[in-house]
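Every protein chain except one is present and positioned as in the full complex.
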Amino acid sequence: MSSRPAHRHTPAALRFVLEGSGVWTLVNGDAVHMAPGDLILTPSWSWHEHHNPGTEPMIWFDGLDLPLVRNLDAIFFEPGGEELSSYQPALASRSEDCYGTAGLLPAADEPVIVEDPATGRSSRLLAYRWAAVDAALSRLTDSTGQRAAVIRYADPATGRDVMPTMRAELHRVLAGHRTQTTRTTGSGIWVVYHGSGATVIDGRRFHWSAGDMFVTPSWAAVDHEAADDADLFLLSDWPALAALGLARTRQAGQRQDVVAEEEGRGSACG
Amino acid sequence: MSSRPAHRHTPAALRFVLEGSGVWTLVNGDAVHMAPGDLILTPSWSWHEHHNPGTEPMIWFDGLDLPLVRNLDAIFFEPGGEELSSYQPALASRSEDCYGTAGLLPAADEPVIVEDPATGRSSRLLAYRWAAVDAALSRLTDSTGQRAAVIRYADPATGRDVMPTMRAELHRVLAGHRTQTTRTTGSGIWVVYHGSGATVIDGRRFHWSAGDMFVTPSWAAVDHEAADDADLFLLSDWPALAALGLARTRQAGQRQDVVAEEEGRGSACG
Amino acid sequence: MSSRPAHRHTPAALRFVLEGSGVWTLVNGDAVHMAPGDLILTPSWSWHEHHNPGTEPMIWFDGLDLPLVRNLDAIFFEPGGEELSSYQPALASRSEDCYGTAGLLPAADEPVIVEDPATGRSSRLLAYRWAAVDAALSRLTDSTGQRAAVIRYADPATGRDVMPTMRAELHRVLAGHRTQTTRTTGSGIWVVYHGSGATVIDGRRFHWSAGDMFVTPSWAAVDHEAADDADLFLLSDWPALAALGLARTRQAGQRQDVVAEEEGRGSACG
Partner (left out) sequence: MSSRPAHRHTPAALRFVLEGSGVWTLVNGDAVHMAPGDLILTPSWSWHEHHNPGTEPMIWFDGLDLPLVRNLDAIFFEPGGEELSSYQPALASRSEDCYGTAGLLPAADEPVIVEDPATGRSSRLLAYRWAAVDAALSRLTDSTGQRAAVIRYADPATGRDVMPTMRAELHRVLAGHRTQTTRTTGSGIWVVYHGSGATVIDGRRFHWSAGDMFVTPSWAAVDHEAADDADLFLLSDWPALAALGLARTRQAGQRQDVVAEEEGRGSACG
């Protein structure tokens, strides 16, 4: 059994769980259990701590906006006490009890956008469960008849991104499909959750399979091709660029040429 | 079998289904089946038509913002052709496929609030199913330990009310509980969906049971008491008052006195 | 000397001064002097009283949103005491001291749009002086080389309309010019402040000169033709329609035909 004691800081974190079970995190007193495929938030300046009551490790992808917050000289940190760690985790967090159904909000939540500059603007929902994501993507591909679909994780009470600094998306590409070639400002970190395939980045093709990660630089031409049905988790800094008037995107009329085949670094070292 | 041909108009409508089955409505080409307890929207200026392929009637509560739109001299009406009526309804509408999961939005939906004055601002989700409402209310009462809970129906992509002119809520009051006495500007129309109890309006107590309707005038003191577990659907014009700077609310420190017991008009006429 | 004692009410008023001098109004303790051509606001629920220390009358056009507020059952009224009437009016009100220069705001005013549903959203600037309006219109016609210009009175801190329920505009049409034919939802009340000319409303031409007033119904085809350089003050309910998703406008490709010449009712009764 291991745990990390409560603390809070202005850099925000999100975690996409890859392996393990039984772990839970406590966010401002709300116990959130974690399972593979779930996206779990610890918003800026929220008290949080992690608990693994078992003996097996859990592995997650941990995304923070630390470089941006550091560049802006806005890092604050506060250690907490020990008194919060005795919670018993339930299967659903309070945030899921309150915000877990589409279009049904606790009545006290007014649809007024108040952008309090001092308190941040993170999602009220702290956990996005894989089963719901999987079903939503299946409905989208079934409904549209298309071979690819993208969902954006959002605050159910405002539709805004999960954090003011970070966007999270899940890209599903069905076997044999290649997506449109697109450029966007801002960089992306991709986690392959299911399947295998390749991504072409500025003409260079990188092959991947489940468990791999790769990054796409700002304004690179990017498209994906799935060998098997693939699920790619994406973390980007798009909300920061949008808020600052720097967001741009361009879709190429046709898919880019592949001019180089790359071996991933993992393979190269193997 | 009966149907209403396609048409559209600027007054918006919402329908809370009370009895029947097999009926569906077509909203801008999206087939939406209807069942008891569901809330179904036909937003301002959307093409719509209703179909009952069976032989039994369906009964719903039909709420429109017609008086307000007429007062503002803004009624437009356009009849449509017959070509839309051949759709086969699926169990879930396209709007539910796209917006039916809390916090998971199609990626094209940017979290930007654009208040286009010409096109209205209604919810992207057209159907709110009773099973989801029922479960959300149960989670709220379980999670808070309180004997009453209220959910507001909202656009899952913005959190705003279902219509710019109308708010819809579901109030659950558990057996034996009496709610706080509250005043709000704007009028309310209440539909008793489950249970029985009474509502005190400016000191006068009105008893109700499933299938009854009653209204509460602007700024009246209002509270509810449930004899059995009760579900009350509320339609109000709060969003219009809020948009115009006229929304006010006040919660009394204690529950109002009951100075008169009223028989409902339905009973009096019986 | 005459005065009206302090009171406040939820219906909002705006006043476009036509004749007289020396009168001032007190709005939430801010003394605002009044002169011909000025637009003066008394926002919803603001304390106000009017003072005429002289012996000559002042004449103004008084625009209220009373019908809309009454239709929404949201009228509140509160009488005040006598203690506010001893103020000495300065040439510029506090609101002009703080918000009277374009693009220069008191630093405490954050550019955050908080739509508090309970307190209204009226302009921080209470007086718009004729000399400034006149100069702004001259700069617009000089800058664009066009024979007509329209300015909208706005909150200098947000750009929004002066009231959530009412829009005010000043339309200048130079001698000999006829404006485009336009339809909008919502009704308009027009006050001729300078010049003479005619307005065509759904094919009927009405002649006017300084001091006349006329109205244009919702969705009527409207254009103006100036015989002399003309200034027309317009009060409309556009913000209410826009907030409720009912605002529409259409500009005709060419000017409408005139099918009838109308004598004004005043002339007809003379």
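Structure notes:
Going in written order, the chains are labelled A, B and C, and every chain counts its residues from 1.
Definition applied: a contact is a pair of C-beta atoms (placed from the backbone, for glycine too) under 8 Å apart; a residue touches a chain by one contact, two chains touch by 3 or more.
Everything quoted here is computed from the prediction, not taken from an experiment.
Remark: the omitted chain is touched by one listed residue; of C:73, C:155, C:202 or C:228 this is C:155.
When the full complex is taken into account, the listed residue touching the unshown chain is C:133, out of C:133, C:200, C:232 or C:246. Seen from chain A, the chain kept out of the figure touches residues 10, 44, 65, 67-69, 71-74, 76, 115, 117-122, 163-165, 185-187, 217-219, 237, 240-249. Contact residues of chain C toward the unshown chain are 92, 94, 96-107, 109, 111, 113, 123, 125, 128, 132-133, 135-136, 139-140, 142-143, 149-161, 169.
Here is the rule we go by: only the chains that are shown with their structure count from here on.
One simple way to say how far apart two chains are is to compare their mean CA positions; for chain A and chain C this gives 50 Å. Computed from the mean C-alpha positions, the centre of chain B lies at a distance of 37 Å from the centre of chain C. In whole angstrom, the spacing between the mean C-alpha positions of chain A and chain B is 34. Multi-chain contact residues, meaning those touching two or more other chains, do not occur anywhere in chain B.
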